[in-house]
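In this view, the complex is presented without one of its protein chains, the others remaining in place.
Let's turn to chain A:
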Amino acid sequence: MFRQASRLLARASAVTRSRAFSSQVPAAPAVDSTFVESWKKVNPNMEPPKTPSVYMTPRPQTPTSIPSKLTVNFVLPYASELSAKEVDMVIVPASTGQMGVLPGHVPTIAELKPGVLSVHDGNDTKKYFVSSGFAFIHANSVADIIAVEAVPIDQIDPSLVQKGLAEFNQKLSSATTDLEKAEAQIGVDVHSALNSALTG
């Protein structure tokens, strides 16, 4: 059974107010006034540095009823793969197993293992193979998925996967130190996950 599906949360199109728990909801967009004041005491001649929340569009508040769509943000270091996309369901490879996320999911922080991430929107499904990362599901049906590397499944070459799996298995059996064993084990894990992604 898919327990929690969340991964790709698109930011809600209605950008209303900042998140409930960030108490920075004054007139100015998320400027921390205590910080500004303590800065002025130390260095009155210089502007205080900005903080990252100023650069972010505020997140929507938790709605009273469960929304119909899940908003997914899927980010990678070199691109924002999905940004504020509204989908029906997302299945993430959490380290405890595949997790399905629907709108109205309980807030969760999930650590990911190498596996397949699938985004379901109506009838079409998009699958990515994801190396590790994190997934945050928030109370307002927004899911943030941060991965280090992700490729669409159709771009994976099966022959290279088999070759890699054989190579790492061989390295694992010939490893001497703990570090080598750990590295070889990681390689084996990733390649077998790739293998099952291609077949499954």
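Following the convention adopted for this analysis, a contact is a pair of C-beta atoms (placed from the backbone, for glycine too) under 8 Å apart; a residue touches a chain by one contact, two chains touch by 3 or more; residues count from 1.
Throughout what follows, contacts and distances are computed from a predicted model.
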**Q.** Per UniProt, the name of the complex member that is left out, chosen from "Proteasome subunit beta", "ATP synthase subunit gamma", "Large ribosomal subunit protein uL23m" or "Hemoglobin subunit alpha-A"
**A.** "ATP synthase subunit gamma"
**Q.** Sole contact to the chain not displayed, among A:V75, A:L165 or A:L198
**A.** A:V75
Q: By the contact definition given up top, give the residues of chain A that touch the hidden chain.
A: 4, 19-24, 30, 32, 34-35, 38-39, 42-43, 46-47, 49-53, 55-56, 59, 73, 75-80, 83, 94-96, 99, 106-113, 133-134, 136, 138-139, 142, 144-146, 148
